[in-house]
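Of the protein chains in this complex, all but one are displayed in their positions.
What follows is chain A.
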Amino acid sequence: MRMTRRKFITAAGGAGVAATTGLLRLPGAATAAPATIRLLSHSSYNEDSDKAVAKIGEAFAAQHNAAFAGEFIDQPEVAAKLTAEDQAQAGHDIVDLQDNLPTIHKNFLVPLDDVVAEIEKEFGAFYPVAKDSGYVEGHWLSLPWLGNSELAVYRSDYFAQAGEPIPSTWNDVLRAAPKLKQIGHPVGIAISQTEDSNAALYPLLWAFGAGVTDTQGRLAIDSPATNAALDYVRALAAQMDSAVYSWDDGGNNKDILSGHGSYTINAPSIYLRAKREKMAFAGAVRHAQPPAGPRGRFFYVDIHGWGIMKFGSNIGLAKQLLRSMYSAESQKVFLTLGQGYDMPVLPRFDANPPYAADPQLRPELNYMPHAHLAAYPAGPDARAEKAYQTFIIPNMFARAAQGASNKDAIAFAVKALTDIGYSAK
């Protein structure tokens, strides 16, 4: 039969449409394709953490005639991507849910009560702070996976040079700060629109007896304790470089790793980088528990858990993968590659993690039982996420440190928190 140009175009176009819409199936082509479990996660500052997740996922996929596709992106983009996927009702099977996100995306998440029950039966209960994040309205919507600590990170040689002991309290930090500045190695804590600033300043606020809310979620920022915290940060900021007002999450890392900074609040990523790259001063980068204030010592943590989306096409397989993440073998991979940057959320695995052998990471032991989320002392919700995402607490401190009165700084915070839904009632 002679194929005219018109017939060719008609046939090719029809085939294209059929292939696109799935009407045309080549024999055996669809049935042979293995299921692909698609996972979305934040990209860790400790790059080996991503490798650990990929390794566990790929090992599971190999055992189940499936494929594993992990996507690791910046944390703020994870939150945005989740919203987009919810709206589109399409996307990843397994997603990384930090802190408040299980509450926000609760309508799209498959309950994981059965998975958690099996894990807790075998290994015991999760830490309370992990449950705070993952357990929403009577169901586990997120399987807690890891916690990222916020420790005091310091250069022991600079403190020795300044003749100061390692700070145990915020007052110790303030006493040492002028001496450290004088020797050219100032204290540096981010007071800017970045997650590290939230992570340092929320526990500082708690240590002074203040907080965004009370235990019932009522607005409580306007208090004498907040005034005391503002006075403190104003005094400390005077001893720091003005660069702290512009730092992003890498700011304090670069400050210490460049040899300039002497003290900050951060996860162990600074030490791990110095150690991995065999920097000459790696041995002098030490950790301590976060400083205590007048009301005690408070530990801030970011909890990451895994959720399964209801619109995912591999819910059963995804549940099996999550279950497999809590085997002794998977936990060994995760904690070894995590190197202490990632902390376990099950006490069973926190008893003697591989990184405990490193004396410089020992301050992480016994951290998780006392840790809190940013929403503390209330539970996680959308308002807490908005306060976190719009950096209301760092901006309140930045205003005070850059000349505003306590009254004005608190008034700013009250207005901003009220605008996003908090109230004193």
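Note that in this section a contact is a pair of C-beta atoms (placed from the backbone, for glycine too) under 8 Å apart; a residue touches a chain by one contact, two chains touch by 3 or more; residues count from 1.
By definition in this document, contacts and distances are computed from a predicted model.
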Omitted chain (choose from "Iron complex outermembrane receptor protein", "Sugar ABC transporter permease", "Aspartate carbamoyltransferase" or "Protease") - UniProt protein name: "Sugar ABC transporter permease"
Among A:Ser242, A:Ser405 or A:Ser423, single out the residue that touches the unshown chain. A:Ser242
Using the definition of touch stated at the top, determine which of A:Ser192, A:Gln360 or A:Asn406 touches the missing chain. A:Ser192
Full-complex touch with the removed chain, picking from A:Gln63, A:Thr83 or A:Ser405, is A:Thr83
Residue among A:His260, A:Lys275 or A:His370 touching the omitted chain: A:His260
Contacts from chain A to the absent chain lie at residues 76, 79-80, 82-84, 86-87, 104-108, 192-194, 241-248, 251, 254-255, 258, 260, 382, 385-386, 389-391, 395, 398-399, 402, 412, 415-416, 419
